[in-house]
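Every protein chain but one is kept in place in this view of the complex.
Going by the order they are written in, the chains are A and B; count residues from 1 in each one.
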Amino acid sequence: MDWQSWLIGTVSRALAFGTPLLWGTLGEIYTERAGVVNLGVEGMMILGAFSAFAVAQTTGHPGLGVLIAAVVGGAAAVLHAFLTVTLRANQYVSGLALSLFGLGLAGLLGRGWEGIPLRQPLPNVTIPGLSRIPVLGPMLFQGQSVLTYAGLFLAVVLWVLLYRTRWGISVRSVGESPSTADALGVNVFLVRYLCVGFGGLLAGVAGGFLSVAYRPAWTEGMTAGMGWIVIALTIFAAWDPLQAVWGAFLFGGLYHLSFRLQEFVAPELLKLMPYAFAILVLALTGLGKARRRWGAPGALGLPYTRGER
Amino acid sequence: MRRVGPLLVERRITPPRSAVIGVSALAVVIALLVAAIIFWGYGVSPWQAYAAIARGTVGSRDGINEILRRSLPLILCGVGLTLAFRAQFWNIGAEGQLLAGAVAATGVALFAPLPGPWLLLAMFAAGFLAGGAWGIVPALLRAKLHVNEVISTLMMNYIMIYIVEWLIHGPWKGATMRGFAYSDFFPAAARLPWIPGSRVHWPTLVIGVAAAVAVALILARTRLGYEIRVVGQSTDAARYAGIDFLRVIAWAMFLSGGLAALAGVGEVAGVHFRLRSPTHISMGYGYTAIIVAWLARGSPLAAVFTALLFGLIFAAGDVIKVALRMPFQITGVFNGLILFFLIGSEMLMYWRVRLAPKGERWTGRAGSSER
Partner (left out) sequence: MLANDRVTLELRAGEVHALLGENGAGKTTLMNILYGLYRPDSGEILIRGVPTQIHSPRDAIAHGIGMVHQHFKLVFPHTVAENVALGLKRTPFWAPIRVVERKLRELSERYGLPVDPGSRVWELSAGEQQRVEILKALYRGAEILILDEPTSVLTPQEATELFKVLLRMKAEGHVVVFITHKLGEVMEVADRVTVMRRGRAVGTVAVAGTDKAELARMMVGREVVFRLSKGKCMPGEEALLVQDLWARNDRGLHAVRGVSLRVCRGEILGIAGVAGNGQRELVETITGLRRAERGRVVVLGRDLTNRSARAVADVGVAHIPEERLRMGIVPGMAVEDNLILKRHHRPPFSWGPFLRLREVRRFAQESIVGYDIMTPAARAPAKLLSGGNIQKLILARELSGEPGLIVAAHPTYGLDVGATEQVRRYLLGGREKGVGVLLVSEDLEEIMELSDRIAVMFRGEIMGVVPAAEANLEEIGLMMAGERRLAPQP
C-alpha cells in the first residue's frame, strides 16, 4: 500500500470517526458555556444510538431515526437540567447517574436487536466536482456521511451564534456570571435548560450517527467511552466550537489508527491510545503559560441561587 | 419561612441525621417503584418480579450469602471512595484501581514462588500498592497540571481495562486455556477460603470491615484526616493554613486506590482464581461504589451498610436474569434511578415542615433571611 492511499484512507476515516465526537463536543460546549457540566454524554449517546437504530429499523427511515435520537438525547439532558438547575443537585453525580442509567437502559432494551444489520442505513454522499480534486477529493468529499458535513456546518453556525449574536452574549454571561446575567433580566434558568437540552440533542445525534450511519447495527456498549472523550475534548477545544472541529477529527484519526496499526501492535494496546492521549493532551494544556488561554467558564459546575453572591 | 396550606416550611442550614436517613430511604423506595414500570413494560408483573427478587435474595440463606459476596468489592471500593470524596477529589476511577489490584495479584499468584499464606499476603500487598499507584497518578495530574480528575480517572479506567484485555489475550494468556482469553488458574495457596456452605471469601470481608473502621479513625482522629477534611471543604482555607494540597490528595488517593485494589484482589483470589475479562472481574463495582459512598455521605462506616444495599441490587440482578430472563443490565438502570432520586431529594433534607400554629399571620418570607 503506497503512502498516498494510506493517507487518503486515514484522513477520510478520521472524518467519519470524528463525526460523533464533533457532534457530542459541540453539544457539551454549549452545555458548559451556560455553566453546567453534563457527564451524561456517554449515556445520552448510547440512548441515542439505540433509539436511532430501533426507529430506523422499524420504519425504514434512518433520518427519522436520527431525529428521534436527538429527541431522546435532549429529553435525557432535560432530566439532568431539572436535577442540577432546578433542584441544584451536584452536577458530576447527576451526570454520572445519567450515564449509568443510559448504559443500563440501552443495554436492557437493546437485547433483542443485537447483531442485526440495519436494513436502510443513512446514505453517504459524494460531492460532485469537489470529489474529483486529486488527493483532497477522495480524502474529504467522497463517501462521507451527511452528518459529517452537517457537523462542520453546525460548528460554524454555533461559533457565530456564540460570539456574534445577542443570544451568544447571554449564554456566555450565564456561564461566566449568572448573578450578573440575572440582574440584567436574562432568565438564567431558561438559558441553562435550553443549552443543556440542546447539548443532549446533539449527543443524541452523535449516538444515532454510530448506529445508523457509521456502523449500521446495534451492539451493546457501542459508544465505547466516546462520551467521556467528548468531555475531555470540550476542555481541549477551550469551549470554542471551531476548535472542537480539529480536536474531534484528531481523535477520530486516533481511533482509526488504533485499527490501522493492528499489524504492528497488539490491538488492545492500540485501543487504549485515545484515552491515554486524552490525558496527555489535558496535561499539556495544563502546562505553564498555555493555561491562561484555556479559561473555563467562571461559573462552571456551580448551581445558581438567586440572592447569593 | 413559607406557609403552604396548614404547613410551615422552613429552611435549615444543616440537616439532622434523621432527615438524611429518612429522605434517603424514601428516595430508594421511590426509585424501586419507578423501576417497577420497567418490569411492567417488559411484560413482567412488578409484583411477581419483586417477589421473585425477595425470594432469591433476602428470602433464602443462599440469597443472603450472594448479597454478602456481591457486597465485598463494594465495601472496599466504597470505603476507599469516602476518603477521596471527603477531600472533594472526584475519584471516578475505582473501577480501574480495582482492576489494577487484580492484575498485581495475578502477577504475584502466577509468578512469585512464595510459600503458603505468604503468597496471599503478598497478593494483597502488591494489589494495594498497584491500586495506590494507579490512584496517585490523577492526584499528581490534578495538583501539578490542573487536569480535571473526573476525566483522568475515567480515562484511566479504560486504559486499565485494555491493559487487562491485553494481558489475557497476550503475555498472560493461560497455556491450559486453549482458545479462551483467561490467565492460568491460580495455585491453591493463592485462593481465598470461603465461609463453609457459601462462596463468601471471608478474609476480604474482614479486611473490608477493618478498612472501614481504620478510615473512620483516620478521618476523625489523625492529622491526615483533618487535613483531608479541610482540603475537601475549602482549598483556599487549606492553602491559607499551610496545608500541602498535593501531599494530602496524594495520600487520600493512594489509600482510596489501594482499598479499591484490595477489592480486585478479593475478586480474583476469592471468586475467579484467574485473570479474565474485565467485565467479568468487576461488573461495574467501581462505578456503583460511587453511589455507595455518596449514599453514605462520606462516612466509611455507613458505607459498609450502603454497600450491602447495592450488594442486594447486584444479587437481584442475578435473580432477574435467571428467574425472569431479563438482561443483567437492569442493575445499571436500578443504580441510575436510585442515584437520580437520591440527589433529587437532597434539597428536601434542608426543609423542615411543621404544622402552622393557628392564627399566626402569614408574613411571607423576609428578603434578608434568604441570604
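The criterion applied here is as follows: a contact is a pair of C-beta atoms (placed from the backbone, for glycine too) under 8 Å apart; a residue touches a chain by one contact, two chains touch by 3 or more.
Just so it is clear, the structure is predicted and the values come from calculations on it, not from any experiment.
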Left-out chain, listing which of the shown chains it touches: A, B
Residue of A:Thr86, A:Gln142 or A:Ser177 touching the missing chain in the full complex: A:Ser177
Among B:Tyr50, B:Tyr226 or B:Phe305, residue touching the chain not depicted: B:Tyr226
Sole residue of A:Ser5, A:Thr58 or A:Thr165 that reaches the chain not shown, by the stated touch rule: A:Thr165
Subunit B, residues in touch with the chain not shown (by the definition above): 13-14, 221-227, 229-230, 233-234, 236-244, 363-370
Residues belonging to subunit A that touch the chain removed from view: 164-167, 169-170, 172-173, 176-177, 179-186, 289, 292, 295, 298, 306-307, 309
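Throughout what follows, only the chains that are shown with their structure count from here on.
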List of subunit A residues in touch with subunit B within their complex: 39, 43, 79, 83, 87-90, 92-94, 96-108, 111, 220, 225, 228, 231-232, 235, 266, 268-269, 271-272, 275-276, 278-279, 282-283, 286-287, 291, 306-308
Subunit B - residues contacting subunit A, complex: 38, 42, 90, 92, 141, 144-148, 150-152, 154-156, 158-159, 161-163, 165-166, 169-170, 284, 287, 290-291, 294, 326-327, 329-337, 339-340, 343-344, 346-347, 367, 370-371
